[in-house]
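One chain of protein is taken out of this complex; the other chains stay put.
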Amino acid sequence: MANKLDRRQVLARGAALLSVGLVPAAFASPAEVELELAGLFGDRLIQAGRVTLKVPPIVENGYSVPLAVEVDSPMTAEDYVRRIVLFAEENPQPNIARFTLGPRAGRASIQTRIRLGGSQTIRAIAELSDGSLWSTQTFSIVTLAACVIQ
Amino acid sequence: MSNTIRIKAPGQARRGEIMELKAMIRHPMETGYRRDLYGKQIPEDILDRFECRYNGEVVFSAEFFRAIAADPFLTFYTVATESGTLEFRWYGQDESVHSEVVQLEVE
Partner (left out) sequence: MKRWWLVMLVVSQASAETRSFAERPDLPTDAVQSGTLFLTPDTRALQADDFANPGYLWVERGEELFAEGENSCSTCHAASSEGALAGAAARYPQFDAGEDTLVNLEGRINLCRQRYQQQPALAYESQDLLALAAYVTSLSRGLAKNVSIEGEAAAYFQMGRAYYFQRRGQLNLACNQCHDDNWGKQLRGDTISQGHPSAWPAYRLEWQTFGSLHRRIRDCDSGVRAKPFPAGSEIYRSLELYLAWRMRQLPLESPGIRR
């Protein structure tokens, strides 16, 4: 039974990756994201809140997915967002991007377009000037495009 | 074809105003996972760093990984402090640098 489940998971992931033409040797995992976070922030506490992350819940094509991240911060010289990091838990490589901001940004709000190699959780973590860490996450379903010819 | 760059920035702003900036550059952001028509692996080729310099000082920067879509696009913000230049600069893994400068007048 366990073997069967494993095989299904592998097939599902393979199919999802095929949809965006990614053929990596290995996949990332939530554990790998934790490892990256430990490298960036050590064992500091990451609290939920203050970060808003918008990714469409269903995307028709994993090649170009709109992403918007915003952190609730006054962005003054005393109280601002220092850094925002983004992760895709099950892409071939978990890192998406890391942004360095400062009080001169005025607003801790960024939009970009990302790649998703399948349905998965996307995480955003913000580091504030007082050293506190805040985070949020969202899940996105990536539908397969039909007639995919590479 | 050169790496065409598109920038959207206000030409004029009031001091203290939070300006929305948009930047996009033509680049395949090749992941290294794709194969060409003949089955040969296409080598990784991405822009891995972006900076916005306001009169030379970096006011916003980003590190990009393979999960940033082709023809990378960014919207971000900065406060208008003084007249001068905004430079948008991308750095490639291949040591290439792509840059565009726009003028800004602050009242």
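Structural remarks
The chains carry the letters A and B, assigned in the order they are written, with residues numbered from 1 in each.
The rule we apply is simple: a residue touches a chain if its C-beta (ideal position, glycine included) is under 8 Å from a C-beta of that chain, and two chains touch if they have at least 3 such contacts.
What you see is a predicted model; the values in this text were computed from it and never measured.
In the full assembly, the chain not pictured is in contact with A, B, by the touch criterion defined above.
Contact with the chain not shown here comes from a single listed residue; of A:34, A:60 or A:79, that residue is A:60. Touching residues on subunit B toward the chain that is not drawn are 1-2, 4, 6, 8, 22, 24-26, 28-29, 69-71, 73. Within the entire complex, the positions of subunit A that touch the omitted partner chain are 15, 18, 56, 58-61, 63-64, 66, 113, 143-149.
Following the convention adopted for this analysis, only the chains that are shown with their structure count from here on.
For the pair subunit A and subunit B, the distance between C-alpha centroids works out to 20 Å.
On subunit B, the positions that touch subunit A within their shared complex are 18-19, 31, 33-35, 54, 59-70, 72-79, 81.
Across the interface of their complex, subunit B is touched by residues 21-24, 63-65, 88, 91-93, 95-102, 104-107, 109-116, 150 of subunit A.
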